[in-house]
Structure formats: structure tokens, C-alpha cells
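Here the complex is missing one protein chain, while the rest keep their positions.
This part shows chain A:
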């Protein structure tokens, strides 16, 4: 477990290093091992050459010691011969020894390293010096025959001591030789050992080098190649829009790249999902639309998509219609030119709208509103057309019905106006003869008997009543038919009341009543039709005069009431029975007709007044008084009156 963990830690440490570091390690590892192997090789070869040097030196020491001994032995033998013979030719070896010994000794001195050998060599050097001095003494003693004989004993002694010295030296040399042999053996062994070690080292180096290369390859593989392959695979998956193979969150470039790719993939998939969801929603909405046929055409006009609404309106199912040209929705008379014209217009202007007859699968026609929209891709190439069709048959039918109804109403209204106009003419023409001739008779009445005079009066009275009846009736009808137009203007109520007062004074006076006029403020202005307003006031005043039999006055006044102007006509007569009030403004409902048979009137005055006031957006009403009656009506007040404006009434 711990090992696994630590190995994981190492792996993680390795993968987390940057690529440059990994590359350095992978290249440096075999190089380092190679370099180490070369150093060890160099060291081994150095050691071997040093060991061989030692061996060579041992041989040189051996040789030189032998030579020292040989030179001295031969010199001693020569000296002895010289002593015996006195012939100087025996001194030859001695001279040779004298000449060569110093150089040989020096060589030895330089070569010797071993301490024990040097000790012995020092002794040999002293022995050599003594030997040479001994030989020199002997040669001097035996220089002349005379001397020689006298020095025979001394020579003998000298020879003996020389011999002792030489023997000692020989012993030393043998010791040295022995020592050198030991040393030589040791060095030989060392050389062998170094060589063996070198071989071993080489083999180990080779092994390590091999392992290092393998390690480098392994590291390269685990750290880079395998992960790059995963990355490549992931890139392919990314391109295909599939889920990526999970990669550990390593800190190096590949790891970062992997994570980025992972994030990009997640983002891409989220977007794709959102797009798919949105498309799905959109598709569901489009497919679910019932009242609109929505379908898509390719650039040539072939149907490539079809919704439920289209199926409902046109009758074809998607399977039946996909792949067909859309011109089959058009009736024969337009099929040849309209479809191509619509596409042309749509591709030129972006959209084309049309309203007209189309045919269903069963051949029946329907009135359609069609909008064709050209669809372009990002590069601006035409991809096709979206077509939205709406069945307007019902609407067209109701529009048609509405149009007919409107036309009928207009015709009816025209007919009514025409009727009114004709009636007016037809009724007035004979009446005008009656009244005209009656008036002529009236003008000549002094020529008639009283009975005939009375007859003429009655004809005229009835004729005038009939005329006012016709006038009121036509007025009401024409207002109800909307035939007479209302021309509203600013009407100064003070002026209007004064006019009415002047005009109606004789009527009021003839009823023996006082006509009281309460003038309003001069700036009380109503928005009204002057003629109609005057007519209403006159009507009310005439009524008040007519019906006030017991009172003494008629009062005409006007006041401002909120946004309205109120005109009041009051009298102090009998008033009106409360039960009659609801029927006041009903046509031909003259109140108390039975009891007040003497009162003239058409019974249309209040009804007409009501219609006139209402046509000017006012109200008419009645208020009971303690004594008498109060009729009033309102008119909209004019919004603003200029101070300096002083409207002048034409006569």
C-alpha cells in the first residue's frame, strides 16, 4: 500500500514536471551513464598503466643491482689478477666499474620507491663505496713490484676485507632481489586485479547504459507518448462531439492541454445540448402550431418540412407531401406563374406576402394568407424558403358578411335618407298647396261670410299643425338615421339666450306670462350646434309658455356645471305629475292630453329636444319644483375661450 502510494507519488511527480524537464531527463540519463562509464574506463586504464610501470621498474632495479654486483665482482677479480701479475691489463674491469658504477647507482636511487629496498640499497651504496676504496688501496699498494712485495701483507689483508665487503654486498643484493621479486609478484597481482575490475566495470556500465536507455524509453512513453496518444484520441472524440476519455489532472503542458480539451468538450457538449433542447422546443412549437401551416421549401420549391398546422389546413400528411413541389397548393389558374413569382419576390426582397385561393388535398379551395421568407446561410447563399400559410376562409367569409351587412346598412341608411327626403317632399308639396291657397283665402277673408272665415281658420290651423308635425317627425327621424350632421362650434350662451328671448317673447307674452331672462356670465361658452341648441331652448320655452296656465312667469337661465353648461327653463305652473315624469321624453305621449285638450302641440317637442341634445353629447332632464316645473339640458363647455374674442352674431 505504502509502496504503491510512494510509486504513485513518484509517477505523479514525474508527470507533473514540464515537458522540457522531461525531455532533459530522458536525454541526459543515458548520456550521464555513458559519461560515467567512460570515466571509469579511463580510471581503470590509468591504474593498469601505473601497475605495469611498477613491474617494469622492478625489473630495472633487479637488472641494475645485478650489474652493480657484477661490476664490483669483475673489478675485484681484475685487481686480484693485477696483484698477482702486475700486469695492468687486469685492471680493465676495475676501470670499467669505476666508470659505470656512479651512473648505475644514480639510476637505482631514482627508481627505488619501496622503503625496505631503499634501506638495503643505502647499505649497498656504503658497501660499494668501501669496496671501491678497498680496491683503490689494493691497486695503489700493488703499483710497483718493489712496493708490492713490501706490502704483501697489507694487500692480503685488503683482499680479505674486500672479499668480506663483497660478500656482505652480495647478501644485500640477494635480499633486494628477494624483496623486489615479492614486490613484483604483488604488482603483477595488482595489475591483474585492476584488469579484472575494469572488465567488470565495463560490463556493469554496459548494463546500466542499457537500463538507462530502457528507463528513458519507459519515461518517454509513460510521460509523453501514451498521454499524447490519449490526447489525440480525445481530439478525435472532440471532433466527433463525443464524450472524452478521462485524463488525470496533470500539471504539465499535456495535462493542461487535456484539461483545456476536457473543458472545451464539456462546453461544446453543453452548448450542443442547449442547441438541441432549443431546436427540440422550437420543433415542438412549430409542429404544434395548429392555426398556421408552417413548412420549409428547398431553393427549388420542394417541400422539405411540414407541421401539424399545414396538415390541418391543407389535408396532406408530412409523408404524403415531403419531396413534392409546392405549386400543387395553387389552383390551376395561378399555378403556372404565381409559385415561381412568389419565390422570386421572396428571394429578391427577403419576404413575399400574398392573399388568395389555395387548394387542399381534397381539391377544395380555401382563402389563404401566405408569407414566404427566404432563408440564407452565413455565406449569403439561398438555402430555401420558410412558408407560413394561414387559412383565412372563415375570416374572409365573416369579412364578406360584414361587408354585405355594412353595405346593406349603408343602403338602408341611404334608403332611409332617400325616404325621408321623398316623404318630406311628398308631404310638403300638397301641404304647401293647402297652406298656400288657404293663406290666399285668409288674405281675402273679408269677402267671406263668418262661417266661411271660421272654416278657413280651421283649415289653416290644422294645416300648420300638420306641418309642424311633419317637421318634428322628419327632424327626429333624420337625427336617428344620423342623416343630419352636427356642426359644433363655440356658442356664447348669453347671446343664444338673448336671441331666444327676443324670438320667443311674443309667444310667452301671448300666454300672458312674464318672460324672465337671467343672463349668465358673458364668457359662458358651450360647444354645440347653434341651430339645434336654439331649437331646443325654443322648444322648452314654448312648452313652458303653453302649459303654464296657472302661473305668472317663464324663467330662462344658464349656468356652468362642472365641464358642462346647463340651460334651465322654469315655470310656476301646475308642474308635472310624478308618475308622468318617466314618459316625458317619449314621442307622442302628451301628458294629460285628456284634461288639457286645448293645448296645441305635436307631442314630439320633448322627444325631438332629447335627440337634439344627445346628438350634441348633452343631457336633458326634468326637476320638479315646489310650484311649477324645471326643464334643463346640458351641453359640453368649450375648453378655452380667448379673452379678447368677442364673437359677433350675423343679424
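Quick note on the criterion: a contact is a pair of C-beta atoms (placed from the backbone, for glycine too) under 8 Å apart; a residue touches a chain by one contact, two chains touch by 3 or more; residues count from 1.
Assume contacts and distances are computed from a predicted model.
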Assuming one chain is omitted from the figure, identify its UniProt name from "Phosphate-import ATP-binding protein PhnC", "Pyruvate synthase", "Lipoprotein" or "Response regulator".
"Response regulator"
Which is it among A:60, A:322, A:467 or A:568 that touches the chain not included here?
A:467
With the missing chain put back, one of A:288, A:350, A:436 or A:522 would touch it. Which one?
A:436
Thinking of the whole complex, not just what is shown, which of A:424, A:453, A:494 or A:523 touches the missing chain?
A:424
Take the complete complex as the reference. Which residues in chain A touch the chain that isn't displayed?
421, 424-425, 427-437, 439-440, 443, 463, 467, 484
